[in-house]
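Sending over a structure as structure tokens; questions will come in a sec.
Every protein chain except one is present and positioned as in the full complex.
Each chain carries a letter (A and B) given by its place in the written order, and its residues are counted from 1.
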Amino acid sequence: MAEEKDILAAAVSKEYSEGFVTDIEQEFIPKGLNEDIIRLISAKKDEPAWLLDFRLDAFRKWRQMTPPAWGHLSRLPKIDFQDIIYYAAPKKDEERPKEIDPALQETFDKLGIPIREREVLAGVKSKVAVDAVFDSVSVSTTFRKTLAGMGIIFCSFSEAVREHPDLVRKYLATVVPVGDNFYAALNSAVFSDGSFCYIPKGVKCPMDLSSYFRINASGTGQFERTLIIADEGASVSYMEGCTAPMRDENQLHAAVVEIIVEKDADVRYSTVQNWYPGDAQGRGGILNLVTKRGLCRGENSHLSWTQVETGSAITWKYPSTVLMGDNSSSEFYSVALTGNFQQADTGTKMIHIGKNTRSRIVSKGISAGHSENSYRGLVRINPGAVNARNHSQCDSLLIGSECGAHTFPVIRNSSPSAIVEHEATTSRISEDQLFYCNQRGISPDDAVGLIVGGYAREVLSRLPMEFAVEAQKLLSVNLEGSIG
Amino acid sequence: MDRIYRIGIDEVPRHLTLNEQEHLRLTFVVMPGISADIPFEINIGREGVNLEILGLYLSPHSEQVHFKVTVRHLVGGSHSSQLFRGIVGGKARARFDGLVYVAKDAQKTEAFQENHSILLSEGAVAETHPQLEIYADDVKCSHGATCGYLNPDELFYLRSRGIPEKEARKMQMISFISPVIGHLPEDLQQQIISRL
Partner (left out) sequence: MKYLLEIHDLHAGIAGKEILHGINLCIPKGEIHAIMGPNGAGKSTLGAVLSGHPDYVVTSGSISFAGKDLLAMSPEERSWAGLFLSFQYPIEIPGVSITSFMKAAVNARRKAAGELELSPAQFLKLLKEKMSLVGMKGEFARREVNVGFSGGEKKRSEIFQMAMLDPVLSILDETDSGLDVDALKIVADGVNSLHSPQKSALVITHYRHLLDLVKPDIVHVLKGGRIVAEGGMELADRIEKYGFEGIDG
């Protein structure tokens, strides 16, 4: 009979089915980063002067900064920022500039992303509006007109700059300041495209909105910017997905997401992160270094983060909420799965400023192979945050004896009427659970998928239906071969 | 082995390595009026060790107390627990940094860590960094941290039984710190309670 060591052998082998490359003619700007490159990106996008100034200011700040080294990420390589192409876009057919290139259509078809409205309307799936971003540009945003009828603005970031400059200017960098951190400053200098969403007062968005990010070109990075504003009493559910080709090189993804939630508004933000994680030997994969933050500005506002992180060679990501409005609340639900040589350092910050603010953190880390998986979090209760409450639960599951699982929370309380509770546990899939499943005819691979799905259920159940199915599938695929 | 360190009076070793199969209990007591940085590292180098670390901090004025406790399980089969409890008031600041490190192959380790604080006033700050760094899978490790205030329902219950508020609050504080001081010599317990 097999020894337990053999049964829970370390290697997580996986099939990454989104790893193909689209053969399409693309235009690139020269490699490297300097003020001229920034001017060139701005010119490509026909931007107003204020935005170029914004970028240049960010670039100057960035040059004074050094990359953060506090993450538990020993495999994060030293990045040569002069060796990256900061803008790559599929060439437009000059005779039919409005048409979507068939190669792009095919790419998104293959990824299961509906970039034409009639496909969605004809399908049985729930209605989702999609902004599809390919390398540095948005190629299609569906249901814009339908949504516009209700006053909802949903478009690419570049279009928002052209068509709604006042809104963009009013909110841009109000949640994540230009100099917030090294990668946010870099993004502010070079961001190309992304999604913009504005839900006006009192409007409940009738369909889920989503952004899909695809990296295709080699030698490039992706630097998208997303800005979501829910005005008073508005509500929206927003989903984000992403994939990239399999390559031996590392590619950088440094995004910024800002969310503003006004009085009585409600935003639910879900991510299924499936960037290419690198191969079984740890070669290649996306370096996912992103800054996501929401501001619950108004009273009774609510922001919920749900993330399923299965991809990327390196993940450095802390979707956070500043709870400014009285009675505002926020949740962070996370599943992070690492296999092979992946490393993830992810968590959240909950900053309580307003009275009666509430936050809840549920983090489920799963480490397999030779990976490292860390939860890092901050709960800060400011002196005026009367009756603030936080509860955090951070669990780690280890599969095999070659991986690491870590928990690094910080709680800082300055409010004598606040209650903050944090608990964390570490466990593994027990041999008894595996055998029980095997005895019922469930194979070891399926049993691990089943048990991990159960472990992560509290988080998965928060995802919109179609995302949940996708996420569950990803967990199983990524764990295939993690035992025996 | 039972060792008690009254901070400000007793010398605290910065580093200990445990290579004997032993049961060791360490208690740190920080009395009101004491400000201190207390860095303390302990390595467990063999199986069969049972380590218990207890800590108490009473900081009602403008004290600054900072515990930095590191417990490293370098081999498996040992047990460690940490329990730190404190009451912070006035303009005092208390901080607990606790790391539990479990080395690769230190299987069958059991390590637990808890930090609980009560905040008595505006201006006081309690900060906690309970950390787990784990490289072995067949282990039982957990930590918990809370920060809150004396339970008003409990207080009401005591008062409804005729106990004056001041005394009732003191009883609540005794109850809160009792898991940490319960095993201390009677005279030291009395000394601590008299300072609440």
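The definition used in the following text is that contacts are C-beta pairs under 8 Å (C-beta built on N, C-alpha and C of every residue); 3 or more make two chains touch, one makes a residue touch a chain.
Predicted, not measured: the structure shown is a model, and the values here were computed from it.
**Student:** Using the touch definition given at the top, which of the shown chains does the missing chain touch?
**Tutor:** A
**Student:** One chain is left out of this view; which of A:Y171, A:F191, A:Y318 or A:Y455 touches it in the full complex?
**Tutor:** Considering all chains, including the one not shown, the answer is A:Y455.
**Student:** Which positions on chain A touch the chain that was left off?
**Tutor:** Residues 1-4, 7, 430-433, 435-444, 446, 450-451, 453-458 of chain A touch the chain absent from view.
The rule we apply is simple: only the chains that are shown with their structure count from here on.
**Student:** Could you state the distance in Å from the CA-based centre of chain A to that of chain B?
**Tutor:** 38
**Student:** Going by the contact rule set out above, which residues of chain A touch chain B in the complex?
**Tutor:** Spelled out, the residues of chain A in touch with chain B are 8, 72, 381, 383, 396, 398-426, 428.
**Student:** Would you mind writing out the residues of chain B in touch with chain A in their complex?
**Tutor:** Chain B reaches chain A through residues 104-105, 107, 117, 119-149.
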